[in-house]
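For this depiction, one protein chain was excluded, whereas all remaining protein chains were kept in their positions.
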Amino acid sequence: MEKRKNVTGEEGMKTQAFYGQVELDVIRAMKRPGVFYWIALGASILAFGGGMTLWGYQVLKGMGVAGITHPVGWGVYITNFVFWVGIAHSGTLISAVLFLFRARFRSAFNRIAEAMTVIAVMTAGLFPLIHLGRVWRFYYLLPYPNQRMLWVNFRSPLIWDVFAVSTYLTVSVIFFYVGMVPDFAAARRHFTGIRRRIYSILSLGWEGTTDQWRHYSRLYMFLAAFATPLVVSVHSVVSWDFAMSIVPGWHSTIFAPYFVAGAIFSGTAMVITLTIPMRKVLKLEKYITVDHYEKIAGVLLVTALIVSFSYIVEILMAAYSGNIFEKTVFYYRMTGDYKYFFWLMMFCNVVMPLTLFNRKLRRNIKYLFVFSLFVNIGMWLERFIIIVTSLGREYIPYSWGTYTPSLIEIGITVGSFGMFFTFFLIFSKVLPMLSISEIKEQGVGNETI
Amino acid sequence: MKQFEFDTQEEFIAKLKEIVDAGVKSEFITTLTPFHVHEVDHIFKTRPSELRYFTLLGAAAGFILSFMFMVFTVMDWPIITGGKPLISIPAFIIVAFECTILFGGIVSLLGFLHLNRLPDIRRIIDPRECGNKFLIIHDMGGGK
Amino acid sequence: MRRRDFFKMMSIASGAALTACKIDNADRRLLPYLVPPEDGIIPGTPRYITGTCLECTASCGLRVKIRDDRPVKLEGNENHPINKGKLCMRGQASLSRLYNPERFTAPMLKQKDGSFKAIGWEEAVKVFRRAMDDVKGKGLRNVFLSGLTTGTLDGFIDGFCGETGLDRLKEVEVMDYGPIKGASRRLFNRSLLPTYGIDRADVLITVGADLLETFLSPVEWHAQIGEARSKNSFKWFHIEPNLSLTGAASDLRIPCKPGSEPYLLAFLLKNISLCSGLPAGILQQIPGVTKKEVCESTGIGGENIEKLVESLEKSQRPLVISGGPSIMGRNGDITAIYTLLLQWSLGMIGRTVDMQHGFSADRVGTMDDLYGLKAAIEKNTVGLVLFSRFHGYDTLPHLFSFLEKVSFKVVLSQVPSGLTRQCDLVLPLAHPLESWGDTEPRRGLRCLIQPAASPLGEAKSEGDILSALSGKGFSVSYRDYMIEVFKSGGIDEEWVSKGFKIDDTTADNGAAKEILNWEKEIKLELPGGVYKGETLYIIPSIRGFDGRSMDIPLLREIPDPLSSISYGRWLTISQQLAQRLKLEMGDIVEVEMAVEPGLEKALLRLPAYINPGLPGGVATLYMDCLGDMDLSVGENAAFSMFCREGAVLRKTGERERLAMLSASQITGKRHILPDEEENAVNRHNHKKGHSTLYPEHEHKGYRWGLVIDLDACTGCSACAAACYIENNVPIVGLKEHLKGREMSWLRIEGYYNDPLKPEFIPVMCQQCDNAPCETVCPVFATYHNPEGLNAQVYNRCVGTRYCANNCPYKVRRFNWFDRSHSLPLFSAFNPDISVRPRGVMEKCMFCIQRIRAARDKAGDENRSIMDGEVITACAQTCPANAITFGNLLDVNSRVYALAMSKGAYRVLELLGTEPAVYYIKRKKNAE
Partner (left out) sequence: MRPLEIKGVPKIIQVLAAAFLVGAVDFLSAERSDGSMLIALLFWACVGQGIIALSAAAEVASGKWIKNIRPYLLDYYPYLAIFPIVFLVYSRHITIYAWNTGEGYWWSPSFFIIRNTAALLFPLIMARYYARSLEKESPRIKLFAGLYLLSFVISQSFMAFEIVMSLEYPWVNTLFGGFFFVESLYAGIAFSVLLAGLFKRRDVECFFPAFKDLTVMIMGFALMWAGLFYSQYLVIWYGNIPEEVSYIAERMHIPAIKNMGLYTLLSLFLVPFLGLISRKMKADARVVSAAALSVLSGLMVERIIYIVPAVQINIIPAALPLAILGIPYLYSMIVQYMSLSSPPVEN
C-alpha cells in the first residue's frame, strides 16, 4: 500500500484527527453563508426569474418574438441545450470514468462535478421545451396511451433525445445520491434540529456495516460502469440531432465522437471555473490541490486536441469531396456573416489549449481560471456556428438566410445561467461538497493512477 | 455481546483477524467503519455482492422490453416516415440502449436498498454512531 | 386586424348568408335549410356562377366559387374566348377587394373640418343635385370623368350625362396605347387598337410589348403563345430596352439601346422584299440605314439582325407587335408607325392582326386631353367633377393635382383613396361581384357581370347610383335597364350560364384595309439619335398593373418575380450602372429627371435593386412604386411622362433593406436547374445502382404527382396567388418579410445564371417518397400517406421545426404568430381547409381538400378518380398551362407521360429524396 500524506502534512497512518478534520472542513463549508453568498444567490435568482418571465412572454406571443426564421429554424435555444448538456458531461466523466480508471484525483472534484451534472442537465432539459412552438403540447413527445391513438416516432432523433436526457438525469441523480449516503450519515452528527433530521432521513439509516459497505461499493462500481457509456451515448445522441439530418455541415459521421470530446472539454472547463473560486471561498485548498488541477488540465488538453482534429478533418473533407454544398457551408463559416465568431472559436478551442503543453501553465491556477472561461465561450460559439451557419446555407440558394438572436433569446440564455447558479449555490450550502468517506479512505495529496 | 473500538484501521484489522481466527463465524460479527475497509471482506471471505444479479436483470429487461415496446408501437399504427422501414433497427437500438442503462441503474439501486434493508426506520431514528472509530460488535450468541 | 373590422366582416358574412338571392332587408331571422331550396344552394357545397374580372381592362371570364352565398375563390371560365379558364395573379387576388375592411358602406359627405360623415342616399342625392344646380347657376361646366368604360354602361352614362347636363370627358387611362392608336389614325384615319392572333403566327417579333405582364390582355397572350409553341415551327424574338418576363420567356431576347427601336424597324422595312409593296411615297420617306448604323445605334449584334430579316422573309404568317417601353418615349410614335407599316406590308392585317375586333378604347383620351382639362380648370370654367373608376389619381397624384382646384368633387368608390380624401361627396360603389353589368372589352364580345353576393351595406352598382343621381331613385335597377337594352332575349339563360356572348354586329368591318392617306405628308424620318445618358423607364408591373392593384395586400405579399422583392419601393438598375456608381443592393439612389425649363427638377429617392439582366444605361421603376412622387414634365411633347431620357442618378450613401426574398439569384451547379451535360444524360438515374438501404413502399391506387414545364413557365406568379387564396395562407407583411418569414407555400424562384435570360422555377413541397422531413418529426405530425402525399397533420405538430431544417427544398413554413385574425378575413377563408394556429408547421399538400372532395365523389359513384378530375389551384390557374397534376401510378395519365418524357428531371435528385414533382426543361438556355 502506498504512502499517504494526511492533513497535518506529516507522513504516516491515517488518524482519528485526520478523519475528524476532514469532516469538520467539509461540514464547515455547509454552514454560515457569507454576504458574498447572499449577493450571488440573489443575483442568480433574479436572472432566473427574468428568464422565466421572458419565456412566459414568448409562450403568449408566439415563437416569432425570437430571432429564428426561415431557414434558420434553430438558434440560441438549441445552442444552449447542447451547451448545457455538454457542461453536464464532465460531471459523470470525472466521477464515473475516472473512478473506473482508478484515478484518485477524482475525489477532489467528483461531488462538485456530479452536482454540476445534475443541475446542468435540468437546465439543458428546459431548452427543448423553450424552443417548442407549442410547448403546451410537450406531452405529445412522451409515449403514453392517449386518445389520439398515436405513439411517438422512435425514428426521430428528438425522441432519442427525450430518452437520452431523461435517462441521463435519472442515472446522474441516483449516482449523485448514492455517493452521498455515507456522507449524510456523517453530516447528521454535526447538525441539530431540523437539518439533523433531514440528513438522517437522507442517510436512510446508514451505519457502515460490513455488508452495507460491501453492497455499496459494488453498486457504486456498477453505476459508474453504466454512467460511462451513458455519457458517450447521450452526447452522441445530441450530436445526432444534427448528424441525422441531411443539412450540409450537419450530416457528418464524425459528429458523435467530436461532440462527446467537445462536451467533456467544455464540461471540464466549467468544473475548473466553478471550483477555483469555491475552494478559495470555502477554504478547501488542501483538498483540491494544484496537482489535481494539473491532471484536469491534462484532460482539457487531450479533449481539445480531439476537437481540433475534428475541425480540421471536417474542413479538409469539405474541400476534398468537392461537394458544392459542403464547400459553401464551410466557406461561409470562415468568411461569411459569422466569421468573427468562427475565428474566435478557433482561437479558444484550438490555439489556446496548445499552451497547456507547458507544465507551468497547467499548474497556474489563475491562468487555468481565465483559460476555462475562454473555453466556455469557445464551445458555446462552436455550437452556435454549427447550427446557424449550416442552416443558413442549405441546398436552395433562394432560401439562404441569416439569423440574429433577439433580446428575448438572449434574456432567456442569461436566465439559464441564473438557474444554474441558483441551484448550484443552494447545493453548495446544503450538501457535502466533497466525498467525505472517500477522502477518509484515500487521504489527500498527490497520488497517481 | 462484546464491543471493541479502535482508532486506527490497522488495530481494527488485527483484532478482527484474531477473532475470526478464533473460529467465530462471520455472521456473528458486525463491523462499523467510516469507510469501506476491503480487508474485512477478505477476512470474512465473503462472496462478491449479489447485487450483480439485480443489475443484470434490470439491464436485460430494459433492453428487451423497450425494444418490444417500440416494435409494438409501429405495428399498432404503421406509419411510414421518410421511406424508412417500419421496424428500423438502427434507430431503435438507441432508445433500447438508453432504456438498458435506465432500468439497469434503477433496479441496481432498488436491489441495493433491498439487500441492505434500507431505508431502515429504526436506524434513522436512532443510528448506532461509531463516530470515526472502527467498531467490532461480536454477538456472543455463537462461538465461545 | 382591428376588432371593429372583424365584427364588420362577420356582419357582412351573416348578412350575406341571410339574404339568399334577392337583395332586400325584409327578413332578418336565420333559417336553416331543412329542405334544400330549388335554386340549389346547399350548405357546405360550393356553387359556381360566371362573371367578369375587372381588375384590368382585359375583362377575363370568371368562374366564381360560392360557399353559402360567399364568393371564396375566383377561377377562370373555361370556355371564355379571352382567358380560357385561366387567371393572372391580379385576377386571383382581386377577390380580396370584396372583403376589404375599409370599404364604404354608406355615402360620405365631407364636413367643414375635412372629416367625412355617413349620410343616407336621399340626402346624398339632394346634396349632389344642389351642387349641380348652383354650379349651373354660376354658368360653369359640370364634368364626368372616368376610366375606360365599355358595354351597356357606356351608353347609359351618355344618357345620364345628357339628362343631368354633365359633359363627359375623354376617359383617363394611365396606359392609353396612344402611339398605337395614333399610328392607325395617321395611316387609316381610324384610331384602332387591334387584337392579335399569336396562335396563328409562325414568327413573332415583339418590340418592347410586355405581352405576359400588362400589355392589353396578358392571360390571352399566355394561352396563344402556348398554342403557337405547340407548332414547333414557331419562333419568337423579343426586342426590348429593359428586362421583362416576356423577354425571359421569348425564344431569343434581344436587348437594345433605349429609343433605338425605329432604326431596327426602318432597316427591316427597307430590307424585306415584301415591303417593296408599300406605296412609293411612303417608302421614300423611310430613311435608309446600313446594317452597321443599326448595330451601332441599337447595340444589337449583326447576327441577330440577320436572324430577324431571315425569319421574316421565310415566315408565312409573321406578327410584329410593338408596345411597352418601346412606344413610351418620344420615339414611341415612330416605332408604332413603322410597326404598323410592317404589319400592313407583310400582310399581317386580317391574318395575325385583327382590326375588326379591336379593343374598345375609342373613348380613352391622351395626355393632350388631360392638359385641355387642366387648362379649363385653371381658367376655372369647371364647377363640379363626378369621378368614377378613376385610377389615375392614385397612381400619379401630382399629375392630377390640378383637380384639387375644383370646387365640388363627387366620387364613386369602393375604398378610401387619395382621390376620395380629395372629394366632397363619396358614393359607395359595389364590388363587381355584387352588381349587374357587362363589358365589351373588344368589338363583338360581350361579357356579363352578375352578382355573386349581396352588396355591402348601402353600396350600389354604378348604374344604380347614376340613375339615382339623375333623379330616378332606385326604383329601376340597372339590371332592368340591361334587359331592356338587349331586347332580343334580354339577359338570356345562355348568357348567364356561359358568361359571355359573341355578336359580330358590333365588329368594325372594313377597317384598315388600305393605307388611305399615304400621299399626305406622314413624318417618317428617324428621330434625332438615340437617348443620351441614363434612361429611366416607368413601367406598369405584373403585380400592380398601372398601380391600381397595389391596394390588394396579397399582391404586395407575393414578390415581383424578376427581383423577388415583395414590399416597398425600389429602382431597378443595371449591373453596369451599379458598378459605375459603386452601388450595392439597397443603396438609396437619387434620380434627377430632365424636365422642361421653368419647372423645378423632378427628384426621386429610391433604394436600388441591381438586376443582372437589365441592359446598361437603363433604370426601371414600376408604376406601383411611384407613390406620391412628382413626375411633372410640363406639357412639352418632347418630354414624355414614363420614359425619362438623360436622367441623372446619384448615390446618396443611405441604405434601406429591400424586402428581397431571394438570397442569391445564381444557382451554380446545384442540380436545381439542369445544365447542358445533365441535359444529355437521362435524368432518372435514381433507379440505377444500389442507392438506398430502404425497402420500396407501396402506394394504394394513387401516387399524386406534379409536372411543371419550365419551358412554358413564364414566372407570372399566378400560381402563387391561387395557392395563397385556396389554402388560406396568411399574409404576414413587411416586417416579417424582412426577417425572411414569408409563408408562401408556392414560390417562384428566379435565377440569372444567364443574365440575358433569367429562368424561373416554381417550388412547392416536392412530396418526396423518402422525405427527410418526415423521419425527424418526433410526433408523426408529418408522414407519408398511402397516396404518396407528404401529409402534415397540424393538430399533431408541436413545433420543433426540425422538419423545416431538414427539408432540402425549404418549402415548410412555420406559424411564428397567430395569424388567424389577419387578412384574408374570415369570410374570404376557404372553409374546406383549416386556418393554422401559431406554433405549427404548414406546407403545400397538393390541395388535399380538392383530392378529398374528388375521392368522395368518385367513391359515391364507386369508381376511382379519373385523370384530370382533380386539379390543384396552381395548375388550374396557370395561364401558361405549365403545370400538370395527376396520378403517377396511372400509366395512361398525362402527368405520367410528361414525367417520363425526355428532359424531365427532379430538383436535387442527387439527394435520393425521390420527389413527386417533376420539372421539364428541354430547351437549352439562351438558344
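In this document, chain identifiers A, B and C correspond to the written order of the chains, with residue numbering beginning at 1 in each.
Note that a residue touches a chain if its C-beta (ideal position, glycine included) is under 8 Å from a C-beta of that chain, and two chains touch if they have at least 3 such contacts.
In this text the structure is predicted, and so the values were computed from the model without any measurement.
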For the full complex, which residue in A:F309, A:F374 or A:F417 touches the chain that was left out?
-> A:F309
Only one of C:T45, C:Q284, C:N509 or C:T692 touches the unshown chain, namely C:T692
Looking beyond the chains shown, say which of A:F18, A:W240 or A:W400 touches the absent one.
-> A:W240
Which of A:L142, A:I254 or A:L344 touches the missing chain? It is A:I254
Residues of chain C touching the missing chain are 686, 689-694, 770, 775, 910-912
In the full complex, chain A touches the hidden chain through residues 229, 232, 236, 240, 243-246, 251-257, 309-310, 313-314, 316-317, 320-323, 326, 448-449
Missing-partner contacts on chain B, residue numbers | 82-83, 90-91, 93-94
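In the analysis below, only the chains that are shown with their structure count from here on.
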So that we know how the chains sit together, what is the shape of their touch graph: line, ring, star, complete or other?
-> complete
Would you mind checking which chain's C-alpha centre is most distant from the centre of chain A?
-> C
Ranking B-C and A-B by C-beta pairs in contact puts on top A-B
Compute the distance, rounded to whole Å, between the mean C-alpha positions of chain A and chain C.
-> 59
Whole-Å gap separating chain B and chain C, where each centre is the average of the chain's CA atoms | 79
Distance between the centres, which are taken as Cα means, of chain B and chain A, whole angstrom | 27
The positions of chain C in contact with two or more other chains are 772, 775-777, 780
Touching two or more other chains in chain B are residues 79, 81-82, 84
State the interface residues of chain A toward chain C in the complex, per the touch definition above.
-> 61-64, 67-71, 73-74, 128, 131-135, 137-138, 140-141, 148, 150-153, 155-159, 162, 241, 244-247, 324-325, 391, 394-401
Using the touch rule from the top, collect the residues of chain A that touch chain B in their complex.
-> 13-16, 19-20, 23, 143, 149-155, 159-160, 163-164, 166-167, 170-171, 174-175, 178, 182, 185-186, 188-189, 200-201, 203-219, 222-223, 226, 229-230, 233, 237, 240, 437-438, 440-441
Touching chain B in the complex, chain C uses residues 692, 694-695, 697, 769-777, 780, 782-784, 914
